[in-house]
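Here's a structure for you.
Just one protein chain is left out here, and the rest sit where they should.
The block that comes next holds chain A.
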């Protein structure tokens, strides 16, 4: 048995690669330098159907079945975009995984009709407001509050609190953020967490100035504050009190998608290193003739293949509808291995480039800065190790 992608997946990879090289690659360095979020190019990704790969046709999506490999195609798109620009890769990943999926999975028909067509077409973006200054993967520690009160047109949620590190939350094309908030106290004394849709134009909702990040400069990431932000009761997303569980359900897909972004990063490192090792000469020979360089590039090839296989395998499990427990484990393994490999790969690539690797005029420096966050976002490496160990039956805290 061999493992390979379908001819359609390969054709799609080619299509996204052509798009990425024509529309994104020539500008990536400038967007990075200027911390510019290119809304128009994000909308072009939407026109190519990249945001709608896993959405049903009735909302403008591709309407693919698991058999067609819809989730795998999304991972391929993220990988190929990420190969030229990690910022645009995470923008796509977050647009689908954090923007569209919660509404698609838990929204009422009215909510879906209201928001999905624009999100799926990539005309607008949605952010997912989970992380807070004191709460990340420990979502139960959420402090943001939402209270149901009487309003002029019926009951309203009044949201107060703050969120941080929220991707796609403050762009000019952001239409909403879904936020997790405490909506009461459960019988066992723990916080009741629910999810609420807050449209961008809601008075009292402010996307604060964008972060000054180490990498992902062209990705739109903001702290958010909510001061008596009022939205209709009907903006509750999914079931009241199920906000945390709902959030957990969206995480596994995101892990595989981040792994795909890491694969794109490793591929970029290999491509850049190979080219440079053939061009740059020292002592009269290309540096690729030196074992010190050649062996490191061999290691990149190994990391790339291993990461790619783990990622595609996890994606294929999702498409095939394999049991959740099995998929969760595969997602955690792929995320952990691919992202840690990506960080190593950028270290190797900058080393191959020597002094030039430290200069911003070569993209390798940008990838070096962009890679680190892959080990942090959507569950740190530590969280993945914990999940994997638990999956093996160890009682890890």
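Assume contacts are C-beta pairs under 8 Å (C-beta built on N, C-alpha and C of every residue); 3 or more make two chains touch, one makes a residue touch a chain; residues count from 1.
To be clear about the criterion, contacts and distances are computed from a predicted model.
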One chain of this complex is not shown here; going by its UniProt record, which of these names is it: "Rod shape-determining protein MreD", "tRNA modification GTPase MnmE", "Electron transfer flavoprotein subunit beta" or "Biotin transporter"?
"Electron transfer flavoprotein subunit beta"
Only one of A:12, A:115 or A:327 touches the unshown chain, namely A:12
Among the options A:64, A:146, A:315 or A:342, which residue touches the chain absent from this view?
A:64
Would you indicate which residue among A:48, A:158 or A:386 is in contact with the undisplayed chain?
A:48
Where chain A meets the chain that is not shown, the residues are 8, 11-12, 15-16, 18-19, 47-49, 52-53, 62-64, 68, 70, 73, 77
